[in-house]
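Can you read through this structure? Questions will come right after.
Omission of a single protein chain aside, the complex is shown with its protein chains in their original locations.
Right after this comes chain A.
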Amino acid sequence: MQKGSWIVKRGFAEMLKNGVIMDVTTPEQARIAEDAGAVAVMALERVPADIRREGGVARMASIEKIVSIMEAVSIPVMAKVRIGHIAEARVLEALGVDFIDESEVLTPADEECHIDKNVFTVPFVCGARDLGEALRKIQEGAAMIRTKGEAGTGNVVEAVRHMRRMVREINYVCTLPSEELPRVAKEMGVSVALLEEVRKEKRLPVVNFAAGGIATPQDAALMRMLGADGIFVGSGIFKSENPAVFAQKIVQACAFFDDPKVLLEACKGIEGAMKGCSTEELQLSLQERGW
């Protein structure tokens, strides 16, 4: 009996496909997410919009907070650690969270090394803005990728940029003559074998969810149309006027992105969406963190 094998880590991520993963900060919010049809929740001390506003050092959520959320729901619970913070990751693994997000949304703990995720039993999800960054994280052991977007802004433009770039670069790699692979692999800092895997499947070797700035059901559907396997939604839901309704609508839009009629129904009755901010107003860009 083998635990923590690649097939189990990657397979678990596959089972979340077409679903929505919601940021929550309380057991009540976690229950709202579960009842709305979320496939998992991300247990956080503060949602990205508040981290952005309040500043300070953003760390992994307190143990008590994560435990109270794990006890509140039966769906999987994820939690974030700072980039490179091996100790936070070991603590979360011992606690038994189902997935760890080594996240640029928190304040980075290490400016040179990401966590070696291959040595953990618990699977990891990591942010990426392009194919090279995604493949480097997979090489480090990430079982799931999320496009970074720009968390806590309610502005989808960066998530779109990252997803477009990812797809464009996958297409590019698929068109290359094989003798060019070593050069591209060197440029990206990844193995040729990993690039060959991308060419064979014409996609990333693990699932790719969209994140960062998704604030409406239309945003969710847009990211699916651009090729995301599912979405993460952060501040958008609990910064809206009616989180329970909003959460259901996002779940509906994510699963029926390809059916305009159902999508229309999912987009009705959305008032008071998160206000959001344009990237020109941004004081702090989170997506630059990690590499």
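Everything below uses one rule, namely that contacts are C-beta pairs under 8 Å (C-beta built on N, C-alpha and C of every residue); 3 or more make two chains touch, one makes a residue touch a chain; residues count from 1.
Note that in this section contacts and distances are computed from a predicted model.
Colleague: Quick one: find the hidden chain's UniProt protein name among "Nitrite reductase", "Cytochrome C", "Protein FixC" or "Pyridoxal 5'-phosphate synthase subunit PdxT".
Modeller: For the chain missing from the view, the UniProt record says "Pyridoxal 5'-phosphate synthase subunit PdxT".
Colleague: For the chain left out of this view, which of A:G37, A:G84, A:P108 or A:G227 touches it?
Modeller: That would be A:G37, which touches the missing chain.
Colleague: Write down which of A:A30, A:A58, A:I75 or A:I270 is the residue touching the left-out chain.
Modeller: Only one of A:A30, A:A58, A:I75 or A:I270 touches the chain omitted from view, namely A:I75.
Colleague: Of the residues A:N18, A:T107, A:Q139 or A:N242, I need the one that contacts the missing chain.
Modeller: A:N18
Colleague: Just checking the interface: what residues of chain A touch the absent partner chain?
Modeller: Looking at chain A, the ones touching the missing chain are residues 1-5, 7-8, 11-12, 14-19, 34-40, 74-76, 93, 96-99, 121-123, 251-252, 255-256.
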